[in-house]
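A single protein chain has been omitted from the complex, and every remaining protein chain is retained in its original position.
As written, the chains take the letters A, B and C, and residue 1 is the first residue of each chain.
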Amino acid sequence: MTLDLGAARTIVAAARDHGRRADLNALTVVVLDAGGHVVAAEREDGASIKRFEIAFGKAHGALALGMGSRSLMARAEQQAYFITAATFAAGGALVPVPGGVLILDQDDATVGAVGISGDTSDADEAACIAGIEASGFTPKAD
Amino acid sequence: MTLDLGAARTIVAAARDHGRRADLNALTVVVLDAGGHVVAAEREDGASIKRFEIAFGKAHGALALGMGSRSLMARAEQQAYFITAATFAAGGALVPVPGGVLILDQDDATVGAVGISGDTSDADEAACIAGIEASGFTPKAD
Amino acid sequence: MTLDLGAARTIVAAARDHGRRADLNALTVVVLDAGGHVVAAEREDGASIKRFEIAFGKAHGALALGMGSRSLMARAEQQAYFITAATFAAGGALVPVPGGVLILDQDDATVGAVGISGDTSDADEAACIAGIEASGFTPKAD
Partner (left out) sequence: MTLDLGAARTIVAAARDHGRRADLNALTVVVLDAGGHVVAAEREDGASIKRFEIAFGKAHGALALGMGSRSLMARAEQQAYFITAATFAAGGALVPVPGGVLILDQDDATVGAVGISGDTSDADEAACIAGIEASGFTPKAD
């Protein structure tokens, strides 16, 4: 099962809808495929200029190490130097705070990741999960 | 007048609709604000993995030098070394072939740019123009 | 409302005038537009060689995350790894100490940012604020 543009659009729409219902700050939502490449992205009005890159870095970091960015944060709190090194190794896009969530299919295979930035890291992550669940895939946040 | 997410989504949808009606290859559409930052992006199924970066580079190059990417191509054919140098100077994202079109408001101020990659450069540019016209803004392709 | 060169020059002049009256060290003042691009810059005699880049990084970091660089410092003290990652994600120019102040218009829209480096971070920030206030815009330092 693969993540097509239709599913990515569903994730973006549902994540943003979650944000509006939860009264979150302007969100930027980025959906990547299993290879770490952009499938869809939207930045809500009022977001600051580098939110795309932050959201991309959360999702890309999750794919880079095969774990949700919440686990990257846990590792950063234990071994900041490892996360810094992995960021270099991964080419610079690895943001180790919640809000980067893997997208799994029914066989638990990773088909992509969602990254969101704009509100608190916890709220960003909740929006990722809402988006993924609306698409029928399974979120993995840690 | 600014380019909000609503307008950017209109541009993406109309560009993709143009592509389907014209039977183009899978398109990747990227809309940037006046500062060169991502507002919206979609990559159609079947596109190769770096189409986002190519489409981004067309739009970003147009904004960098204040002209549609068709004019960047003309300059590249005359002075390839200038375009190479400008690409470095602009940070690496400047793709000098048609398919990067400035978005002008009613006062001819630049409010953003669209980049498309996936079919021939001419067809990519036509899809940019269709998208911008559907949004009520004015395209500038050269 | 946009930040034109006339306003940027007013900000530079008033910030430097503040520095002279307060007997600060040589200041470097950089004014960016809302997209993070240089509008005006001046480096006072005696400043060290990379003050432009430091001042740029304060202002660019403020725009990147939509908060004055004093808030970036607070975040760095709580989660240094996040600020390190955001610096990579933003392309390298994000200096998380006071002295990067957002420029807001009367609708609280961000129209640019000022970065200053040369004296203590607190004194740099005070010069930013003096400059912005002289231009009729509103400073946001945190």
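Note that in this section a contact is a pair of C-beta atoms (placed from the backbone, for glycine too) under 8 Å apart; a residue touches a chain by one contact, two chains touch by 3 or more.
These numbers come from a predicted model, not from an experiment.
The hidden chain, counted over the whole complex, makes contact with B, C.
Check B:Val31, B:Ala47 or B:Leu63 against the missing chain and you find that the one touching it is B:Leu63. Here the missing chain is touched by one residue of B:Ala22, B:Ile49 or B:Ala85, and it is B:Ala85. Interface with the hidden chain, as seen from chain B, comprises residues 34-36, 63-67, 79-82, 84-86, 88-91, 110. Although one chain is not shown, part of chain C still touches it, namely residues 4-5, 8-9, 35, 37-45, 49-50, 52.
Methods note: only the chains that are shown with their structure count from here on.
Mostly identical positions are employed by chain B and chain C in their mutual contact, as over half of the interface residue numbers are shared between these two copies. The rotation relating chain A to chain C, fitted on Cα atoms, comes to 85°, given as a multiple of 5. Distance between chain centres (mean CA atoms), chain A to chain B: 25 Å. Centroid to centroid, with C-alpha atoms defining each point, chain A and chain C lie 30 Å apart.
Distance from the chain B centre to the chain C centre is 31 Å, each centre being the mean of its Cα atoms. Under the contact definition stated at the top, the residues of chain C that touch 2 or more other chains are 34-36, 91.
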